[in-house]
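The complex appears here without one of its protein chains, the remainder shown in place.
Chain lettering (A, B and C) follows the sequence in which the chains are written, and residue indices restart at 1 in each chain.
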Amino acid sequence: MTNPKIAFNWASSCGGCEIAILELGTKLVDLANKVDIVFWPAALDYKYSDLEAMPDGSINVTFMNGAIQNSENEHIAKLLRAKSKLLVAFGTCAYLGGIPSLANTTDRDGIFASSYMETPTTDNPEKTFPQTKVQVREGELTIPELYNTVKTLDQVVDVDYYVPGCPPVGEQVSKVISLFVDGPLPPKGAVLGASDKSLCHECKRTRTERKITKIVRTYETIPDSQKCLLEQGIICMGPATRGGCGSICLDANAPCRGCYGPLPKAIDQGGKMLSALSSIFDAQSEEDIQKLADSVPDPLGTFYRFSLARSLLRRTKP
Amino acid sequence: MKRVGVFVCHCGLNIAGNVNIKEVVEKAGKQQDVVFAVDHKYLCSEPGQTLIKDSIRQHNLDAIVVAACSPAMHEATFKTIAQLSGLNRYNCEIANIREQSSWVHDDPGKATAKAHITVHQGIEKVRLNEPLQPVTVPVTRKVLVIGGGIAGIRAALDVANGGYQVYLVEKSGTIGGRMAQLSETFPTLDCSTCILGPLMVEVFRHPNIKLLRLSKVEEVKGYIGNFKVKVRQEPAYVDEAKCNACGECAKACPAQVPNEFDFGLTWRKAIYTPFAQAVPPAYVLDAKNCLGLLPQACGECKKACDKFGTSCIDLDAWPRIHELEVGAIIVSTGYELYDAAKLTEYGYGTFPDVMTSMEFERMLSASGPTTGEIKRPSDGQTPKEIVFIQCAGQREPETALPYCSKICCMYTARHAMMFRHKVPEGQAYVFYMDIRAGGKGYEEFVKRCQEEKGLLYLRGRVAKVYEENGKLIVKGVDTLSGKTVQINADLVVLAVGMVPSSESHELASKLKASLDANGFFSEAHPKLRPLESPTAGIFLAGAGQSPKDIPETVAQASGAAGKALGLLSSPTLEREPTIAHVVGELCSGCSICVPLCPYDALSLNAEKLAEVSEALCEGCGTCIASCPSGALTLRNLTDEQMVAMIEAIVE
Amino acid sequence: MNQLEERFEPKIVGFLCRWCSYAGADLAGTSRIKYPPNINPIRVNCSGRVDPTLVIKALASGADGVLIAGCHPGDCHYTSGNIKTLRRFKLLQRLLDQFGIERERVRLEWVSASEGERYARVVRGMTEDIRSLGPLNWKKRVEVLA
Partner (left out) sequence: MQSYLYFPGCSLRTVAKDFDRSAKACAHALGFELKEMQGQLCCGAVLSNVDDNLITKAGPNRILARATQEDHTLVTLCAGCYNVLKRTDLHAKLASPSQQTINTFNEETFNGGVDVIHFLEILRDRIGFDAVERAVKVPFKGLHVGAYYGCLLLRPAGEMKFDDPNRPSILENLLTRLGCTPIDYPARTDCCGSYLSVSSPGNVQPISGAIIRSARSCGARLLTVSCPLCKYNLESSQLQDSSGSTPDDFLPIVYFTQLLGLALGLQPEELELDQRQMQAVREATTPMLIGGGKK
């Protein structure tokens, strides 16, 4: 029998997920013996035409990372969906929108304005902005159209499985891939390569009393590496975030930022964390409560850093 | 997949008058899982309840929604009928389409639309309800009575006579309360202390009553049937058992203090007995006014007691904390007087000869400052012209008390009559708004006074009182003749209103019992449950709940005692099972929830996962809102149900 | 008249605590105090039950406004559930600011069991404020700016 055909592709992403796969190192070689990699633009030379040439459903499983932020992302997503039996949203961007979906706090014009006008290093007196089409002597050039709102993969095509992580950690990646090689596969829609419990469950730090008297930012202190960061006033998304990452950030004495996404029963990762955090504010009077609430830096960016596109509100008010 | 039935009540025209019942029924019938929908004129009536019962059987429903009045009214009734018809009582939901629809919206179309949404909400919720069994808890068969006035005394005696242990907590040095300060009582004019005294003694002697004087409730934990109460008792410095009230200590005491029992019209010593009939019949040392205990400054009382008395004084006594366990609490904290100095138009506090009715009451009393003679505070002369101002600072929503204290018409009539008896040549004027003399023999009594010679009732209010060469000029209006009147009076008596005890707010928050807008304890229902606070297990008696006269107070006290006895009659009681619980496989043990519980019902178990104690949880849901993993849920008010209801509203 | 008919009718989701605010709303009913029908209350035991996520959920699924009402501070039937609500609300306000949702749309009010008139006033005021803001209509807005 022939090896299963697998494909990797990236949409709007930083490329970290690609690195996460390369991180498999020698395992990658063993993998190559078990599967045929039929499409992987980031690592090997493929053209979209190769992909278009493939018959529908001919790929066993495609790992797609990155959010959907422009017409090209969407086009390829649809193409890969057609060509693949199984489509996996690989990495937090594809799953929840990730960092790119913070762009949902503005829109195309806003992004253009800041990138092509406002940044101090930009000098653009002619006010030149990207055009989807431009006529040159050789003919018409086109580039993809940037969207106003960043979407998750499953907001444009049907997705079978999700793998969280920014990026997914090494051993989880190999587990997930081998799962597709050896099976058995969980029911459709499952989140793979992550725990169903929050990071607190695997956190080694000690907890004493759940209360927050003061919000402290990471640059303001060197936290006690043994004690719960929340109790030291550092906003740690751990309580509202899936474990499974091996709590690498916490081991580096840095707080969890929430990249593994919401817990199975949580309606909205940001909302849940906001409630958990404010519930344990150590303040009774309205003034004190106001002070603490005001001292939380950038609530939207803090609580929805990785999940804005998959949140209840999805973007700021248009 | 449930089979839901919807029952819509007309409530006569209360709902049907403003809501299109037919439309509500039709729309309800179209909702998912609804297999039967019907309306009835009065669902709470016997035929109405039978209709529900029969329909449940016929259409073998396993959940019902009753669209009627507020759940505060008949939720229990409808849940019970559901249960009697073989349903689990928690598969019954109430949709409030009266108080919050038909009664508050003018446009019938809109009221109907809202009623429909309300019913839809109920359907969505009941579809996801799970059958529950009540939580059974034991009952501590003892009662705490707070406040030793006539209400507390009556209630304590009734419970004690019913055979149960009573703790009677009184903040002052004696029981008796306001009634002990009264001279006579209307309408029969019998001497107040003569009828109160024996009851006080009965309390003192009763084997089932433990009297804690100089005591205050410090902390209340637990819930109906199982309250844990901390009571702080200040030391009397006098051994009740030994003291024979000889009074030698007071003779010896050098410290003079204004006597609060006479509203400062007389003096007492720092060691004293509030009044002759005080119970317990023992002296009290008031540490605040003693020349000094720590370090001991004087000690004359102790010397005197050791010399002539029973050497029962211990100046090194300490406060005591009593930890009581009771099943029911009766609140009888009584009333105080509205601060007359706030009524600047009458000049109380500025002019010595303007006094309150209670001060006048003391003056009438044979045990009072003037041993019953009427004299002007300013110069001790007998007043010839006296003005009584009723409703002083009452029925004045803008600036003072919005309500009527109910008893002033009666005692003012009595005061005026007593004045006439004591000063036959005197002339009394009574300014009133209208006479409220509802009660047995009351109207007749007021009539008698009004017919007295030298006693003039003027219907109208007093605008201002001011002093002019030795007289109090009272300017008012007589609305019957339509003329303004001016009276040059020697004495002015203000019938100031009753206000709840100044400590009732603090006590209420300890008891978690709510107060009304005027600071009186609120009852569970103004008509049907006037003896109970909305907080289960807490009963109300006397003027702490609303202004009352003595007969009413006594009646309510006996009623509250009856309620308490009813509660104690069974060794166990059932509690609502709609409480929090943890879905173990979802909990990560982040323990955000643990410190949030006001009842310490949350803890981490052996596997370091959150756990709820069913006996302690009251089901407030604060922990649920904080749970970042959705592992905590409130039985029958889960997030899924909340979302379903939200969608029913916005769709 | 015509203009009255075309008037935009806000949809307001109410979360009323059972002991104070829901009782207050009932009192408004018993006293026949009129107020706009734009609010539909959900009865919760304590305002502390109201997870900010549910408020966000309501706005996201089409509500024009959300009212959370509980006992006055110090009067909470469960001692201090309302204070926890206040903590969550203050932070939620800042989050909604960032999402561009006007403060008038989400309010936390203390309404005691004896304040029927106050409840009516709150609902009137809120309905008017939101009416002048216009519909929120979140789902549609987001789709339009895909």
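Operating definition for what follows: a residue touches a chain if its C-beta (ideal position, glycine included) is under 8 Å from a C-beta of that chain, and two chains touch if they have at least 3 such contacts.
Source: prediction; values computed, not measured.
**Q** As a test of the contact rule: which chains in view would the missing one touch?
**A** Result: the unshown chain touches B, C.
**Q** Which residue among B:A317, B:I473 or B:A644 touches the omitted chain?
**A** Of all options in B:A317, B:I473 or B:A644, contact with the hidden chain holds for B:I473.
**Q** For the chain left off this view, which of C:H72, C:R94 or C:R121 is in contact with it?
**A** Result: among the candidates, C:R121 touches the missing chain.
**Q** Among B:D33, B:E345 or B:D478, single out the residue that touches the unshown chain.
**A** B:E345
**Q** Name, in rising order, the residues on chain C that touch the hidden chain in the full complex.
**A** 34, 121, 124-125, 128, 132
**Q** Please output the residues of chain B touching the missing chain, sorted low to high.
**A** 343-345, 397-399, 464, 466, 468, 473
In the analysis below, only the chains that are shown with their structure count from here on.
**Q** Taking each chain's centre as the mean of its C-alpha atoms, which one lies nearest the mean of all protein C-alpha atoms here?
**A** Of the chains present, the most centrally placed is C.
**Q** More C-beta pairs touching across which pair, B-C or A-B?
**A** Top pair by contacting C-beta pairs is B-C.
**Q** Centre-to-centre on C-alpha atoms, which chain is most distant from chain C?
**A** Taking each chain's C-alpha mean as its centre, the farthest from chain C is A.
**Q** Which residues of chain B are in contact with two or more other chains?
**A** Expected reply: 596, 622, 625-626, 639, 643.
**Q** Chain C: which residues touch two or more other chains?
**A** Chain C, residues with two or more chain partners: 51-54, 57, 80, 84, 88.
**Q** Taking the complex as given, what residues does chain B use to touch chain C?
**A** So the residues of chain B touching chain C come out as 70-72, 96, 98-101, 103-107, 110-111, 113-114, 117-118, 121, 508-509, 512, 514-517, 522, 534-535, 578, 596, 598, 618-622, 624-626, 634, 637, 639, 642-643, 645-647, 649-651.
**Q** Please give the residue numbers of chain B that touch chain A in the complex, ascending.
**A** Touch residues, chain B against chain A: 583, 585-592, 594-596, 622, 625-631, 639, 643.
**Q** Which residues, counting only chain A, touch chain B once they are in their complex?
**A** 196-201, 207, 209-211, 238-240, 243, 263-267, 272-273, 275-276, 279-280
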